[in-house]
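Have a look at the structure that comes next, please.
Missing here is one protein chain; the remaining ones are kept as they sit in the complex.
We call the chains A, B and C, going by the order they appear; numbering starts again at 1 in every chain.
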Amino acid sequence: MRSYQSRAAWLALLACGCATAAEPLQPEQFTVETLPPRSPHWVYIVDDAFSNEIDARVRLFDGDSYRHLGQIDAGFSPGVTLSPDGTTAAVVTTYFARGGHGARTDVVEFTATATLELSAEIVLPPKHAQAPPSYFNLAYSSDGRFLYVAYITPAMSFGVLDPVNRKVLGEIDTAGCALVIASGGNRVSSLCDSGRLLTVTLDDQGLEASRALSDVFFDADRDPVFVQGVPTDTGYAFLSFLGQVHEVDFSGPQPVIHPPWSLLSPAEQGHWRPGGAQVAAIHRRLGRLYVPMHRGGEGSHKAGGTEIWVFDLGTHRRIARWPLKPLRFGPAIAVQVSQDAAPVLFAAAENAEVAVFDALTGRLRHVEKHLGETPWFFMNP
Amino acid sequence: MRSYQSRAAWLALLACGCATAAEPLQPEQFTVETLPPRSPHWVYIVDDAFSNEIDARVRLFDGDSYRHLGQIDAGFSPGVTLSPDGTTAAVVTTYFARGGHGARTDVVEFTATATLELSAEIVLPPKHAQAPPSYFNLAYSSDGRFLYVAYITPAMSFGVLDPVNRKVLGEIDTAGCALVIASGGNRVSSLCDSGRLLTVTLDDQGLEASRALSDVFFDADRDPVFVQGVPTDTGYAFLSFLGQVHEVDFSGPQPVIHPPWSLLSPAEQGHWRPGGAQVAAIHRRLGRLYVPMHRGGEGSHKAGGTEIWVFDLGTHRRIARWPLKPLRFGPAIAVQVSQDAAPVLFAAAENAEVAVFDALTGRLRHVEKHLGETPWFFMNP
Amino acid sequence: MHRLDRLFEKSSRSLAQRTSRRGFLGLLGQALTGSLLLPLLPIDRVHRTAAAATPQPAGAAAAGGATKPGHGAAIDDPHSCEYWKYCAIDGFLCSCCGGSSHSCPPGTAMSPITWIGTCHHPGDGRDYLVSYNDCCGKTSCGNCECNRNEREKPLYRLSRNNDVNWCMANSDSNYHCSVSVILGLAEQ
Partner (left out) sequence: MHRLDRLFEKSSRSLAQRTSRRGFLGLLGQALTGSLLLPLLPIDRVHRTAAAATPQPAGAAAAGGATKPGHGAAIDDPHSCEYWKYCAIDGFLCSCCGGSSHSCPPGTAMSPITWIGTCHHPGDGRDYLVSYNDCCGKTSCGNCECNRNEREKPLYRLSRNNDVNWCMANSDSNYHCSVSVILGLAEQ
């Protein structure tokens, strides 16, 4: 980095008190930056840029240096995912022929994560679910052979894509069940209003081979689950509005739903709730669950957390409670945790501040002001 | 407005202390709002939305009610103008095939000012000048027959369009002179680095009939003029960085350049300067010139004014000086004045606040917070 | 109107898959009675959620423009996020964008599909069924962002969800702002 060389040169000059140095600065060579090897402390931040919603973007941010590393354009109301091998970021989005108006084109764009260069696109039927970011708007099969896109027209279905040969293979109706929860090489589950999971199994051509409904595991009237599932070792955990945790094992041919447990003691029930846009994060190896919690009631399920509560996934016991107000941060509407042995916890506030914590101790390391405009979703590299 | 009816109903209820009214509220009928007859106190605000530059828009704002009346999409780095009869707003802009990237399409879009509905478009060569808004990025001939678009590729030229038949008629090279200052039915002048005006006269087909250069009237090295000319009765006034006022009469076959006069007394020279994005406004009938002024030096020509100075165009005397800091507003980077007998002065600050003043007394009437993101240019209706 | 017809057909078909025909037609009839220009409602199970409303907007977020949370008369001010009818709105208030609480700004188009809320009107103590429609076809208004979620449900109950772009099926489908339209009294 030449800038550091020149800084050193200047400091040397200041030290000697010379008015004019013997050697002038050399001409600089213009370059395009390359990314360093990826770090577990990087994070992809989906910034919906809600006040300029056609101009969403994914920001790559380093939780150690607190520097922006780069950006991927993301159009209008995008879904974002990474390929299983981490080499490709896929964005499903909508573009209008004339910026903020005109004919709609839906497209999946592929960007090489090593260079942040666009590599390919697949044009879709204009059906992609224009909904807030989650893991389930767009998802790869575990072998990277299929890419699934959630559709809402408002009828619900999903598209099956071949990302290697850049083709749309087909569309599968989900009978009113929402989003794409990918598992294995050929399974897609969706969340149903009936409180069940619909699981469609595909054949080798990406066509429907079979479908099955799970048992009812939540009640959409009394205590709906957030669609923002959180990756676990074997599947996803779904939190409910009232603080139940439904862990679902997606590693077998059909999802296995574990008995729910509660984030709340009997005394806390009815007072504290989870909420926000990305409602929890899990460190899979440590078995720790991080949840922004707030005092609220009916209708507060998108309110951010005034505290972050930390749970042990094995014992279901709360092991820490980190109030954010004393740190002059928050409420926290989105959280993510890195998956390494010295993990950092990222949290976003409604005012677009992003905090970086030591995920083991809760110590606040840094607050980045204005990390985009509406940072609603974090993804690990 | 049903909302006022329901407010009245509720107030009546509160007054009588009833818990439940006899008659429930009636179902509402969904409508699309129509604009009231236009008011001289309306203003079109060009909001470049610089942090989301593909999403610029023109906001229509009422300087009496302080309400937003509507919006026109404006794409990337737009030029905006109104047809001579006021019925049409024209926007020249760039759209990219994929939101923030992809193939560039330049287009002029026409919107009916009475309904704010798009009525037509003309696709251009991808050459429109992607520069800050001014009166000279896009301009109609006085009879509305031609529409001129400033081109920069970086070679400078302009396009001649037929807005009635929606065609591009041709392109005229301006030999390094910039922008389109329209006058009469068939003349386009441009500002040259040599300190002259180039004036191209068109024939009936919109082709070049002749061209002429004016005398030198400014020195681009020592004291360049801002390209943000201000409409006068007979043409435009161009302010210079150091505060000279060059009034140019464009009503004849060739521009007539009046001897310059100074905004500054000898004691003020070298201390105070005009600056900003829209550097002055003129009330044509009253002959008043409003200029945001700041204390600055080399490089401060885009700094906003900490005071607004008011001049009499007939006597060239300063008749008022309105400091903005005591009003907790500013610095002002753009100004406009309505052209009626009870005029209001609009001023925009860098933080996107817009102030509305009584243009006769300087009394602050209102400050609108967050009027868009980067309100850089005001146009009267 | 061809497009509306097609939409209606599509909505009807997809709804038939997951709700009783009676529920859908019942609501449709109710809405038709109340409104001449009727938003099409891909709604099921609205009868379930007509419970008593909590008047305070828990977790309401407000930003920009004329929105003044905490203002005394805010609950009766259509330019405020706390206006009673906005109990499940999410987006920019059209009343701050050139429209009103129930009319779209000039040059935009109403979304024929919509989500539904039930709001308590403190003025008369009644609960009203409210249709939240998006106004479409211009880029984001950006004024008076307001996010309230009383009885709002996740995406899998789409008719009660305010997260999705309800302009999705318009020919010009960009989202500009949101309105609230009284459909009638909520069933008690």
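Rule of thumb we're sticking to: a contact is a pair of C-beta atoms (placed from the backbone, for glycine too) under 8 Å apart; a residue touches a chain by one contact, two chains touch by 3 or more.
Everything numeric here is computed off the predicted structure, so don't read it as measured data.
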Checklist entry - Which of the chains on display does the removed chain touch in the whole complex? => result A, B
Checklist entry - Taking the entire complex into account, which one of B:L169, B:A220 or B:L360 touches the absent chain? => result B:A220
Checklist outcome for this item: Where B:T34, B:S65, B:T153 or B:T361 are the choices, the one touching the absent chain is B:T153
Item to check | Sole contact to the chain not displayed, among B:P125, B:G297 or B:P323 | outcome: B:G297
Next on the checklist: One chain isn't shown here. Among A:G70, A:P84 or A:P253, which residue touches it?
Outcome noted: A:G70
Item to check | Contacts of chain A with the absent chain, listed as residue ranges | outcome: 1-3, 6-7, 9-10, 13-14, 18-21, 24-35, 55, 57, 60, 67-73, 111, 115-118, 369-370, 372-373
Checklist entry - Footprint of the hidden chain on chain B, which residues? => result 50-54, 76-77, 94, 96, 99-102, 104, 126, 129-132, 152-156, 175-179, 190-193, 220-221, 224-227, 275, 294, 296-303, 350
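One rule holds for everything that comes next: only the chains that are shown with their structure count from here on.
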Next on the checklist: Based only on mean CA positions, could you tell me how far chain B sits from chain C in angstrom?
Outcome noted: 36
Checklist entry - Between chain A and chain C, what's the gap in Å when you average each chain's C-alpha atoms? => result 28
Checklist entry - Which positions in chain C touch two or more other chains at once? => result 64, 138-140, 142
Checklist outcome for this item: Check: chain A positions touching at least 2 other chains come out as 51-52, 54, 76, 99-101
